[in-house]
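Before anything else, here's the structure in question.
What you see is the complex with one protein chain gone and the rest in place.
Labels A, B and C are assigned to the chains in the order they are written; within every chain, residues are numbered from 1.
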Amino acid sequence: MVDAPIRIGVIGYGYWGPNLARNFANSDGCRLEAVSDLEERKLAACARLHPGAITTTRFCDLIEDPDIDAVVIATPAHTHFELALSSLRAGKHVMVEKPMAQSADQVCRLIDEAERRKLTLMVDHTFLYTPAVQRIGKLISEGALGDIYYYNGTRASLGLFQSDVSVIWDLAVHDISIIQYILNDTPVAVSATGATHVMGTPENMAHITLFFEGSCVAHINVNWLSPVKVRQTFIGGSRKMIVYDDLEPDEKIKVYDKGITLNPSAEKAHQLKIGYRAGDMWAPNLPAGEALHAEAQHFLECIRNGTTPISSGITGLKVVQILEAASCSIAAKGRPIQLQHNQSLGALAI
Amino acid sequence: MVDAPIRIGVIGYGYWGPNLARNFANSDGCRLEAVSDLEERKLAACARLHPGAITTTRFCDLIEDPDIDAVVIATPAHTHFELALSSLRAGKHVMVEKPMAQSADQVCRLIDEAERRKLTLMVDHTFLYTPAVQRIGKLISEGALGDIYYYNGTRASLGLFQSDVSVIWDLAVHDISIIQYILNDTPVAVSATGATHVMGTPENMAHITLFFEGSCVAHINVNWLSPVKVRQTFIGGSRKMIVYDDLEPDEKIKVYDKGITLNPSAEKAHQLKIGYRAGDMWAPNLPAGEALHAEAQHFLECIRNGTTPISSGITGLKVVQILEAASCSIAAKGRPIQLQHNQSLGALAI
Amino acid sequence: MVDAPIRIGVIGYGYWGPNLARNFANSDGCRLEAVSDLEERKLAACARLHPGAITTTRFCDLIEDPDIDAVVIATPAHTHFELALSSLRAGKHVMVEKPMAQSADQVCRLIDEAERRKLTLMVDHTFLYTPAVQRIGKLISEGALGDIYYYNGTRASLGLFQSDVSVIWDLAVHDISIIQYILNDTPVAVSATGATHVMGTPENMAHITLFFEGSCVAHINVNWLSPVKVRQTFIGGSRKMIVYDDLEPDEKIKVYDKGITLNPSAEKAHQLKIGYRAGDMWAPNLPAGEALHAEAQHFLECIRNGTTPISSGITGLKVVQILEAASCSIAAKGRPIQLQHNQSLGALAI
Partner (left out) sequence: MVDAPIRIGVIGYGYWGPNLARNFANSDGCRLEAVSDLEERKLAACARLHPGAITTTRFCDLIEDPDIDAVVIATPAHTHFELALSSLRAGKHVMVEKPMAQSADQVCRLIDEAERRKLTLMVDHTFLYTPAVQRIGKLISEGALGDIYYYNGTRASLGLFQSDVSVIWDLAVHDISIIQYILNDTPVAVSATGATHVMGTPENMAHITLFFEGSCVAHINVNWLSPVKVRQTFIGGSRKMIVYDDLEPDEKIKVYDKGITLNPSAEKAHQLKIGYRAGDMWAPNLPAGEALHAEAQHFLECIRNGTTPISSGITGLKVVQILEAASCSIAAKGRPIQLQHNQSLGALAI
């Protein structure tokens, strides 16, 4: 017996919604049932590409539609919580664009709602589904890099300025989700600084440092006002180091067999005991394929099997907690903010 | 009448000393009189290249030598203050390797000593004498970039770990001197974070944010533990933006006619009033020539004419004040530290 | 009164056909009426994207359809002549994928047929419609580069090996069309070498030199067996030089104010009178937009107004003549082959 297709409704057909709609439309085991957006013009474009899907300017129609099993939310950030909560209450599985919501409290309520109703709740952290990030995660978990010393990411371009969230909720969210995924460690504190160059808008550039229990440190540099696009991350380990450049068409990951060595037999006290080791560089071949397609498949699979998504509500919660703390720190010009994951999650009895 | 040549003594013939010795040896109007170093092996190498110069393991000989007019100090940072002070007291003009000393107090005492004796005191901030930084400074002072939004610099490589100073005193010092030189503005506070990955050694990676009165912000990322060398700075302005890559052999500076535009007639309140503007890129041709040679000439000229160096003691003081504050902030995991330039300089009655 | 839409039929829905179909479907003033391909699977994909177009495995249906005004041919090269000739005889305007046909004789017959019937005949030399090539052409025609010394192009990647044409008919055809477009000059002879690394297949790498009356020389390097993709062209002029890299996302064209200077006052006979001049580099901002869309618009406009396309049959003829000569030269291991344009075109009484 073949499973009935999971019927998908997409709310929001602006910048990212068309990609979500297209990937669900091209996935097996599901059907793109309906798309809603406030602008008729965008719905018309949708109708041309997806003549089989209903289009509507009323998102309620979609949430209330008994023929829809799962709702995919790709609207501005400040609407995520309301739309996701309504959808869960209507009994729909939910996938919500990043950032999951605008506060950890909101995310906790979504997690709670989904738990009670046994519904799949997933946040769209697309980068976790890229071959590059998956490979990096595998290299780290296998121990190929040794102890992780640092993650140092830069994500910059000219625009797109958002009106309802700052650059950290728009861009740093990617790095925070990646850091969580590839490092088997939880940050204990965050210090961040930021700047606004257009009066009355949220921060358009920021730097975030995440502190961990050990000596590992993560830094994220995000900027909406850069003359050139940059998507570059350095990851340093005791055995190997990685440069991950997402703009490289072919060799996105370069693994360097480089590092330092400690020489215990240095003759004099004032001499440094540090040597430098340079070895080969290696760029693993990565499979092709759109990350969003893999992510759509994963969402469908989690719905079908009742399994927890890689980018689950809890994942989204941890990311939002860090974003909240970073926002506090930015407002306090870098003052470090402690992260208390247990307390926040305590309410969920995890 | 031709001026008598200025007789130069160089203390320290390790990593940077040979470059200083070579440039003074190749400059008109001066003579490389003597070089001291604690290691005989290094002095032997010096003697081969500079057979006319006296070599000695006793730096005192050099400081006390009446035939020496100016002392150039290229020793480890913790010795700068003592050597510079002794040299000034012996009536020598002094050029001292960066960082000028290990505290603002020390620098103030050196400035004071030089003032009283009417001696030239200069700190070796080599980058200020590069054609690239001079050109950037000129573009900014001419207003070509408009209002400066940010300076965002990265300086990373594998090594050289220093034993007596952290990575910010070794590498960030360059950016801080550049920021001071090209921006007509003084930072009011600093937030910094750092990490140590070799037990018992100073921080080997760090991130520093400098806050200014206006919306301009400067950020510096330094790292001794990077798999690849990076020397890249982004400077954003309201009219143009610069990418300065010091590793580019030819086009070190790229000026982008890119930015954002504000649209006052946006129909709806929730719409962003921001547009994006993309124009030409332009890489000005820069003159060739070693910065250190220009700097050596400048030192000689300041001695001869009694003029104040571009990288004067006051310049060095401001840099060290920022480094001190950044060190405090690193120890406090990013807590912002106010900078009170006036107070420090008050003692000097400036 | 509004013109009736031009009704388009596309023959061939393999590698390039979908792009042509999509661009005509998205163009104003025309309608994608029908698409034919031998493979049902490809037609099904077409039907999903273009539900309004008829699909058929019989190209004759399309050529004979009185509701079709213009035929766009995107089939393997060896079928171009037959399909284009049939289409012209059926009274259709024709746009044919490059290379236009497999011999100059065939192209002459197509030109002749179109002339007699007053139909538009155009060859798809897409690069002529890119903002980059158009800008280069403008810079040269304005004299910004001075006298053109050389064109030196490399076009390489891994695949796609063609079974019915060699690498020069597949890749060098682009450069030859560009050279014709941007240089106001006609080559007089060609020397070419090539190699086959898969037994029984056409050449997969080749080097072509085109000689002109003056000292200008053009060279094209094409390769289906390169580990990395390369699309790079150097153009040297007496006043300025261009590096055109089609893989650069933003700065495809870099104009260098560099060159040599002749010094007539060199003292000694054996001294070289040549100096080197290095000035600024400049990368003009290029408009965005898909070249194929502009090309589709141009085809429709030529049909409507009866004007001659930029990539006309005569253009295609000159390109094919050079390809034929280059093929001869490859077979003779580089022996130069004279090009006699006048003679070939004589038959057409131009």
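Simple rule for what comes next: a residue touches a chain if its C-beta (ideal position, glycine included) is under 8 Å from a C-beta of that chain, and two chains touch if they have at least 3 such contacts.
No experiment lies behind these values; they were computed from the predicted model shown.
Taking the complete complex into account, A:251 is the one of A:61, A:164, A:251 or A:301 that touches the chain left out.
Within the set C:27, C:180, C:221 or C:285, the residue that contacts the chain not displayed is C:221. Only one of the listed residues, C:189, C:286 or C:310, touches the absent chain: C:189.
For subunit C, the residues in touch with the chain missing from this view are 149-150, 152, 154, 156, 158-159, 161-163, 189, 191-193, 195-198, 201, 205, 207, 209, 211, 215-217, 219, 221, 223, 225-228, 234, 236, 238, 241-243, 254, 256, 258-260, 262, 270-272, 274, 276, 278, 329, 332-336. Interface with the hidden chain, as seen from subunit B, comprises residues 49, 51, 228-229, 247, 249-250. Against the chain not displayed here, subunit A makes contact via residues 250-251, 257, 278-285.
Note that in this section only the chains that are shown with their structure count from here on.
Mean C-alpha position of subunit B lies 53 Å from that of subunit C. Subunit B has its Cα centroid 39 Å from the Cα centroid of subunit A.
Measuring from the averaged C-alpha position of subunit A to that of subunit C gives a distance of 43 Å.
Residues of subunit A found to touch two or more other chains are 228.
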